[in-house]
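Only one protein chain is missing from this complex, and each of the others stays in its spot.
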Amino acid sequence: MDTLIAPSVLAADFANLQSAIEMINDSEADLIHVDIMDGVFVPNISFGFPVVEAIQGHAKKPLDVHLMIVNPDQYLEAFKEVGAETITVHFEACQHLHRTIQAIHELDCKAGVAINPHTNVELLRDIIRELDTVIIMSVNPGFGGQKFIEHTYEKVRNLKAIITASGSQAKIEIDGGVNMGNAYKLIDAGADILVAGSFVFNADDPKATISELKKL
Amino acid sequence: MDTLIAPSVLAADFANLQSAIEMINDSEADLIHVDIMDGVFVPNISFGFPVVEAIQGHAKKPLDVHLMIVNPDQYLEAFKEVGAETITVHFEACQHLHRTIQAIHELDCKAGVAINPHTNVELLRDIIRELDTVIIMSVNPGFGGQKFIEHTYEKVRNLKAIITASGSQAKIEIDGGVNMGNAYKLIDAGADILVAGSFVFNADDPKATISELKKL
Amino acid sequence: MDTLIAPSVLAADFANLQSAIEMINDSEADLIHVDIMDGVFVPNISFGFPVVEAIQGHAKKPLDVHLMIVNPDQYLEAFKEVGAETITVHFEACQHLHRTIQAIHELDCKAGVAINPHTNVELLRDIIRELDTVIIMSVNPGFGGQKFIEHTYEKVRNLKAIITASGSQAKIEIDGGVNMGNAYKLIDAGADILVAGSFVFNADDPKATISELKKL
Amino acid sequence: MDTLIAPSVLAADFANLQSAIEMINDSEADLIHVDIMDGVFVPNISFGFPVVEAIQGHAKKPLDVHLMIVNPDQYLEAFKEVGAETITVHFEACQHLHRTIQAIHELDCKAGVAINPHTNVELLRDIIRELDTVIIMSVNPGFGGQKFIEHTYEKVRNLKAIITASGSQAKIEIDGGVNMGNAYKLIDAGADILVAGSFVFNADDPKATISELKKL
Amino acid sequence: MDTLIAPSVLAADFANLQSAIEMINDSEADLIHVDIMDGVFVPNISFGFPVVEAIQGHAKKPLDVHLMIVNPDQYLEAFKEVGAETITVHFEACQHLHRTIQAIHELDCKAGVAINPHTNVELLRDIIRELDTVIIMSVNPGFGGQKFIEHTYEKVRNLKAIITASGSQAKIEIDGGVNMGNAYKLIDAGADILVAGSFVFNADDPKATISELKKL
Partner (left out) sequence: MDTLIAPSVLAADFANLQSAIEMINDSEADLIHVDIMDGVFVPNISFGFPVVEAIQGHAKKPLDVHLMIVNPDQYLEAFKEVGAETITVHFEACQHLHRTIQAIHELDCKAGVAINPHTNVELLRDIIRELDTVIIMSVNPGFGGQKFIEHTYEKVRNLKAIITASGSQAKIEIDGGVNMGNAYKLIDAGADILVAGSFVFNADDPKATISELKKL
């Protein structure tokens, strides 16, 4: 399977989101990654509904919504309404993770779980069959532009083994510090989707950068 | 004193914020009202740092930042850094309100307190001398486009009396459902600043609408 | 206006609720008072939906539901569905009290606010016009059978003055330690509704006791 | 060892609990399962102390109390006082689980831990020797009448292996969606106790249904 | 009545508490003020039980324990056991303040309420008769050595009026930034007890400083 590329809007110019979305539309990107931060689960407030709605108004690729928020259950329906195709919640934020995943599926969305750098992939064994995606955080969530954590490759391999053993169809998505220097190794370890933020949007030619990632 | 008009970005088109900000720059508006919602203090997530930073990059008028968030103390400095001139916190979110106001002043920002519709203005008596602004919520915070609460006029008059009696220089700012039908009555009751969101941005000619409000 | 009597199910025999409800149906009681405690807002867990639903199945008088719970907003609709005619929330549990009251009214229920013994009635001035009921706790909420707080009479008089001055139609309801020794004084001070729990259910003849209260 | 059957009162008629308890007394059931929900740990409020006390007044079988509540430590003694023989707390609700289990044992109660559907049984390795019971949730906690999660069989087998390896005496209890179609497979996988709610109480002949489960 | 002086141990040398306590024993001080901070209610962690127990072991004057902590109810008995004569809780930390005060009295301790600088003394009207002490914070709680808030005099006068009108016996205690420059004005406004921390312990002659305060 081809690796999917998901540029993260978090690194775009928020004064002109339409043109950022149109760039993604015109690129070889597969998904639009949308990082929602509430300032409580993570120490940053990024953006929420009015901004996602504006993205939806121009996007021609599926929205991959990553909720870095506490109590995500209360907002699942609202994110569906502003166009989410996939909704990913954090393992560390969900005491009733199975119910949350069920609720996302009942909205006809794909469901994902994201895990922080210290969280052991073994903790996903009993939920993995229900998942469409697992996001492995390869930096600490909360900010763009951080340094990639090298231990990530091992987590990808361990998670791949769990997925294969269980018969799950879950895709592995890597979020944080992805660039040309680590993308191939991540794919080789088992990654299916690469999120790229500042690496794409700070590039001289974002579309070309997406193409290069896509070709790996 | 002239009434100040503060268009709220919450009602703008988030796909093209630059042009919304430029419209405000070119208008007779005095302030740019910025509504930060975290999904925890209020049941909506609006936007945070990356969006305010984008606004700052184009704004030629002072940013009037209204924090509808829990534990605002941890983010005061960060809002200063993205350009806040005034930082307003919610009475209902602050157990140590006097310290929070002190901390805002130490950042060389103006300091405000916002009160929810049910909150009695008497509760501000012991802090009023420290304040540059009081925001009286004339709708329940969390969403744009709600119906104005008629009881607001009485709250404005009561607050005005407290301000006058104390010798405070605090301005009274009204947020929620302001339009041509209530603006004059609000000014007459004692309001100094009017926030206007959908009334401005949904108008055929937003700049003209701002001018009309300004003329009252 | 006649004083309304609201026996509190909390003091009934939960092994045979049907007969307790039928006793109330057959009595001169006006309302059935239903005390919901979550063990978080108050240090006791009383009962919730399955029990209220059972009460609804037999009740021929309106259910007066008193929520001693945190975050009541998420459960308003569910209490409507199990038959609540009035829903009362605690002042101390609601940061957005005006919105909560609005939400109760949108469900076509009557809306009340309860205040703890230390809470000053002045805090209700800006919400009183929106209310159908105010419950003054005359004991600390959480348990039946406690001693009546004598200061309650003064609170009733102060609240009555606020209600009269504002033109509100809110009724004053007294909850805790009501008995033949204080009921008249409470009515005289301005109480409209008396909740009675153990005084009624521990009486030799509960129906006669209700009648006596009703005659005052 | 024979499988123990624990009818859950949650599915009974709360208007006539006494007769529900007497039915259980007269049946071949081994335990009376009591589901306490606080509306905070789970999105439902079931019932608490006054109801359990009423159950205790008529019960002739041990009360198996399942606490779906936050901060259970503060209520352990109170549940002992209303007749709990076993007290089970949720893994996801206890940061100091070892202390909580110790505290239950010091009350001379049996101690259990319940785990949500997504929680990996490996997380119990360091506490399993201290436990009398583990409840594997086979539906998401909070409501009766939900659909059984098929992955439960595998969790039972994995847990059985951990129990055997450790020399623990803990019994495995299954809670949620148990019926004649899955009971045998659960027992075969290692289950020792079956909770049955609506399957028993909605049956034409609850006592006969208990007998059938008991015969498996 | 004489003004009572309560040196605050917070400013003592914690390497040699015994000698600090003995200095207070030998001085004209009336009380030993003990500031408990939990790092959650206030942004500082001071000290707790083992330190208060050590103080108790040497103190010959009553311990005046000021709890700057969340959920004080769970620790009232423990503070009684380490020698508290008075236990003061924060208004802002207590949803069921009347019950908390009752609980302190049931331990045969004196009961106080402390209010933050922004908190209006009117909020104490319905609890004032139950109180032995009100602490007016004249700095923001959390640290020693802060600058005295000038508005305090007005709060003292307002509180004195409420106390007198109600017939309460509550004493007014001032905590924060007390020194020779403001002590007389505070007494004149109605203060009964002065807490003094760094002003006493940083003085060349702490005992003489206490005497001077006492003479005012």
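Letters A, B, C, D and E name the chains as they come in the text, with residue numbers starting at 1 for each one.
Here is the rule we use: a residue touches a chain if its C-beta (ideal position, glycine included) is under 8 Å from a C-beta of that chain, and two chains touch if they have at least 3 such contacts.
The shown structure was predicted, so the numbers you read here are calculated from the model rather than taken from an experiment.
Name every displayed chain that the left-out chain is in contact with.
A, D, E
Using the definition of touch stated at the top, determine which of A:23, A:107, A:149 or A:203 touches the missing chain.
The one listed residue touching the chain not shown is A:149.
Taking the full complex into account, find the residue in E:18, E:164 or E:202 that is in contact with the omitted chain.
Per the contact definition at the top, the residue touching the missing chain is E:18.
Counting contacts across the full complex, list the positions on chain A that touch the omitted chain.
Touching the chain left out of view, chain A contributes residues 41-42, 92-93, 116-123, 140-142, 149, 151, 155.
Which parts of chain D are in contact with the chain that was left out?
95-99, 101-102, 122-123, 125-127, 129
What residue numbers in chain E mark contact with the hidden partner chain?
So the residues of chain E touching the missing chain come out as 10, 13-18, 21, 36-40, 43-51, 53-55, 57-58, 69-71, 74-75.
Keep this in mind: only the chains that are shown with their structure count from here on.
Would you mind naming the chains that touch chain A and likewise touch chain C?
Touches both chain A and chain C: B, D.
Once chain B is fitted to chain D on CA atoms, what angle does the rotation have, in steps of 5 degrees?
Rotation angle, to the nearest 5: 180 degrees.
How many angstrom lie between the centres of chain B and chain C, each centre taken as the mean Cα position?
Once rounded, the distance between the two centres reads 38 Å.
Take the average of all CA coordinates in chain A, do the same for chain E, and state the distance between these two points in whole angstrom.
Here chain A and chain E have centroids separated by 52 Å.
Can you list every residue of chain E that touches 2 or more other chains, as numbers and ranges?
122-123
Mind giving me all the chain pairs that touch?
A-B, A-D, B-C, B-E, C-D, C-E
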